[in-house]
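Please read through the structure below; I'll follow up with questions.
With one protein chain removed, the remaining protein chains of the complex are shown where they sit.
Letters A, B and C name the chains as they come in the text, with residue numbers starting at 1 for each one.
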Amino acid sequence: MPFAYSRTIHFADTDAAGVVFFANYLAICHEAYEESLGAAGIDLKTFFADHGVVVPIGKSEADYLRPLACGERVTVSLKVQSLSENSYRIQYELSRLGPPAKVAARVRTEHVCIDSSTRTRKPLPPLLASWVAAG
Amino acid sequence: MPFAYSRTIHFADTDAAGVVFFANYLAICHEAYEESLGAAGIDLKTFFADHGVVVPIGKSEADYLRPLACGERVTVSLKVQSLSENSYRIQYELSRLGPPAKVAARVRTEHVCIDSSTRTRKPLPPLLASWVAAG
Amino acid sequence: MPFAYSRTIHFADTDAAGVVFFANYLAICHEAYEESLGAAGIDLKTFFADHGVVVPIGKSEADYLRPLACGERVTVSLKVQSLSENSYRIQYELSRLGPPAKVAARVRTEHVCIDSSTRTRKPLPPLLASWVAAG
Partner (left out) sequence: MPFAYSRTIHFADTDAAGVVFFANYLAICHEAYEESLGAAGIDLKTFFADHGVVVPIGKSEADYLRPLACGERVTVSLKVQSLSENSYRIQYELSRLGPPAKVAARVRTEHVCIDSSTRTRKPLPPLLASWVAAG
């Protein structure tokens, strides 16, 4: 079942064009990823630090469909898909609440689990593998 | 009555020391300010754009008391105080939820209402003056 | 001829994994875009404000190949390609200086010129069209 995360657009998300800076759409989607991991019982402080095994983003793609202004409410829904025993893809849909609600962006990220010293691929840790399997 | 705003520390708030970057404490407090204005019926999109009258921050002060890590929950309480017919001060207390809860930072900002072309002081717009008066 | 932009990785670019946050690679590439436009005589303050015609990013793609740490020097090279009379694509290559230099990311963005009220496509303004034509 897709996970959903909601928040308000902040002033700091915007730029001088009056709307959210394009790279901040990705940061907002990453917040949804963090919330979803946290809801699955993964300790975020440990997960996102470098303790020898890290899961960096290898690719991102984004389609920016609508501008977002300070004070607007958005919801990010997120679906995870396994790519291999050491990698997965996340698809995000970011919607501006309405009525009517409108899709504001679609974002995809690919994550690869590696040893942070050797940069070689490692299997996903068990809790993370369960999170991916739960989709 | 002080306004309270809660949120989780995001990965994007942190820096390579593993905790929230010092300038981001101010950005988090500003989010509380936005929420409080929004709760008072002020349209944030209009308020924070430049439509001739703007209310920039003239001063800020911050005491950073504790580090904050990704995934930790914080609450920001906020009190407003009138300084003149065209200016006000906001005091923020940012606490990390516990148990036990711990104060992580105290921040103050001063805001001055000006004409954005001439940079001369202007009285606060009525809705904003009411928000300040409500404290 | 490709345009090149250099800068040092700042502490604020990094996150708790100790390296540049993935969305900040896009922000660094956007700086290169701004420098290139400025070098072509385009006034950035006017260009990036909303004066009725805006050129938002419709798509972005990024391949993150190497982590970047605070204090490291990077160079971004940039090539522009026309897609239509109202759109263009930029390809960025972000390299960490060496020796040996190593490609750290490849980023692509697509930009579409629109009327900011009606969201309909508009031809590129002349200076921008010249910048695109110069490649």
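Just a few scattered comments:
Criterion: a contact is a pair of C-beta atoms (placed from the backbone, for glycine too) under 8 Å apart; a residue touches a chain by one contact, two chains touch by 3 or more.
A quick note: this is a predicted structure, and the numbers were derived from the prediction, not measured.
Contact with the omitted chain, checked across B:V54, B:L97 or B:A129, is made by B:V54. Looking at subunit C, the residues touching the absent chain are 7-8, 10-12, 14, 18, 27, 30-31, 34-35, 38, 43-45, 48-49, 69-72. Where subunit B meets the chain that is not shown, the touching residues are 15-18, 21-24, 26-27, 30, 45, 48-50, 54, 56-64, 67, 109.
In the full complex, subunit A contacts the hidden chain through residues 11-12, 14-19, 21, 23, 69-70.
Methods note: only the chains that are shown with their structure count from here on.
Put simply, the chain closest to the centre of the protein, by Cα centroids, is A. These two copies of the sequence, subunit A and subunit B, are related by a rotation of 180 degrees on CA atoms, to the nearest 5. Centroids built from CA atoms put subunit C at 31 Å from subunit B. Distance from the subunit A centre to the subunit B centre is 26 Å, each centre being the mean of its Cα atoms.
Shown for subunit B are the residues that touch two or more other chains, namely 11-12, 14, 18, 69-70.
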